[in-house]
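Below is one structure. I have some questions about it.
For this view, one protein chain was removed and the others were kept in their places.
Let's look at subunit A:
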Amino acid sequence: MPNKIKIFFGFLAVIALFSVYSVFNSLSGKSAPFAAIGIQNTLPSPDTDADHDGLTNREESYWNTDFQNPDTDGDGFKDGEEVVSGHDPLKPGPNDLLANSANLTEKIQNLVVGGIYSTDLKPDNKNFDSSIGNISAVIVDDFYQSQSFQKPQITLTNNSKENQELYLKNTAQIIKQLLLAPNNNISAKATGDQYIVLLSGLKNNFKDAYRDLAQMSVPNGWQEIHYNLLDIVNRSTVNYESLGSYQTDPYRSYIALEDIKNMDSDIKELIKQVNSRITQNHLNPDDNFYKLLNQLFK
């Protein structure tokens, strides 16, 4: 074999060896040859967080975000923060909530731990408690936004006395359930744990009530009140559902309990509106609930 050919195959063999070495080396995350000659590695390890945004490079790959840009969508929030708080890291805020609402307790946990890890949150800082409060508030706000009530199309009828009285009769049962809901569906033999789960079962009642209300014919003059009622029923559904998740997501149950308390004043305001409209329009609805209201407000 002539020497020229030997040199050529020898050169090919060196290239082949170098290629094999490079492939194996890249798989193990090291690029010794480049390092050896002082060139920076352009393929970082998948388990490191190259841009310090709270997502590892592997996770960046999953979320399709830029592993070298801590804020891919440029909305001022780091990619990692957005993911753990249920926001889309590819879509600028504020309306960038992910469709799949995650566990609120875990979200807070992750945000706080991540914040402490990245030193954004410092436990010895005097604002530490209020920062955590703010994080919680944002998460709660986002959660309720994601569950917010979309006004359904309702069938409107004329405002005749008969239509109004029929409408009131049909809604009475739902309002009564709202006021005195916890009394129903609870078995006498329930233990403490079962009690909360049973309460969460009330959500089905409210879901049904919402469906019935959405399909109901509403007199013209009662449209606003009807939407208020739908909103409250929708909130009740969300809250009672959240109560059922108290074991897996205690924070969500806690905020649901708080909101049930807040709803109390909204319900009473609604009752006032209903009663004042009945008086204004000289209506005489056939249900014991309205007769009682008449006694209380007269």
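Rule of thumb we're sticking to: a residue touches a chain if its C-beta (ideal position, glycine included) is under 8 Å from a C-beta of that chain, and two chains touch if they have at least 3 such contacts; residues count from 1.
Criterion: contacts and distances are computed from a predicted model.
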item	value
Which of "Indolepyruvate ferredoxin oxidoreductase beta subunit", "Carbohydrate ABC transporter permease", "Spermidine/putrescine transport system substrate-binding protein" or "CN hydrolase domain-containing protein" matches, in UniProt, the chain that is not displayed	"CN hydrolase domain-containing protein"
Option from A:N3, A:N64, A:Q280 or A:Q295 whose C-beta touches the chain left out	A:Q295
Absent chain, residues of subunit A that touch it	173, 176-177, 179-180, 183-184, 186, 188-192, 195, 265, 268-269, 271-272, 288-289, 291-293, 295-298
